[in-house]
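Just dropping this structure here.
Removed: one protein chain of the complex. Kept in place: all other protein chains.
Our next item is chain A:
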């Protein structure tokens, strides 16, 4: 006789026995909740942005915050950085900023009679690149290389960056004066791009009230350490991705490449980053597996800034986000059981 219990009963639902599958643990949940709550105390009314920023951090990506000045981009980056007990540097990008101002320089030490490397602001766990599109392309490239390689090479010597390492860059819309738009290849280095948008009226009024007397950042205390974040990243990496979800992801990517109004679709790297972001999103939901919903939820943030619209679409006023939404409405959700 088969001793295994019936999979489904005819009776009313009964609690299932506790199981021992691995997945995000309670600490993961507690820490992520505390980080998000802390961020929300400063960035009121923008839970999606705060959550996405944390998602990108846990997915070991970099975040591009794009919006008009004064909507809280830098504040979000700073707040996220302060909730974690880690090194944080901020770089204010200006047209005269040099690459060495970012990466660091080798200086000849008279005492030791040797060149010594003076690390630049990029040597931190979280680097806030403010108004990155105001710097020259050369300086931008220096930062972006660090983002990709997680290391800095100066005078033939390679210096490894810290772990975790995350760049949170802000930029103003390219229509603004005095900006150098990021090239497509370099935008591709950012896992996700979000637009903050204006807060709603209530949140804005609250902000006026709370920020009047004190700097809300001063009240932010670190709720997690670097080891905590590294452990959370490990847990995110272990989140399961089923074959059907992979097929769904691939189908979305191919749909963007074949889309008639796009000049450039999603790259394989972008799909990889989409999957990683979805894993982090699933972990934040308390799941150890990715759903198609995670892929769909992350698609706009991860894919839209990489897509290039053709002239017709641009002149018609189409946006990449609208096209991503359209693609999601057309791509069937793959199911394992259907192929069986």
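Here, a residue touches a chain if its C-beta (ideal position, glycine included) is under 8 Å from a C-beta of that chain, and two chains touch if they have at least 3 such contacts; residues count from 1.
As a convention for this text, contacts and distances are computed from a predicted model.
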item	value
From "Peptide/nickel transport system ATP-binding protein", "Permease IIC component", "Transglutaminase" or "FtsW/RodA/SpoVE family cell cycle protein", the hidden chain's UniProt protein name	"Transglutaminase"
Contact with the hidden chain (one of A:220, A:236, A:297 or A:313)	A:297
Candidates A:129, A:164 or A:265 - the one touching the absent chain	A:265
Among A:52, A:65 or A:192, the residue in touch with the chain that has been omitted	A:52
Candidate in contact with the missing chain, chosen from A:36, A:167 or A:220	A:36
Residue of A:85, A:288 or A:318 in touch with the missing chain, whole complex considered	A:288
Interface with the undisplayed chain - residues on chain A	2, 4-24, 29, 32-33, 36-37, 40, 47-48, 50-52, 183-185, 240, 242, 244-247, 250-251, 253-254, 257, 262-265, 267-268, 281, 284-293, 296-297, 308, 328-333, 335-338, 340
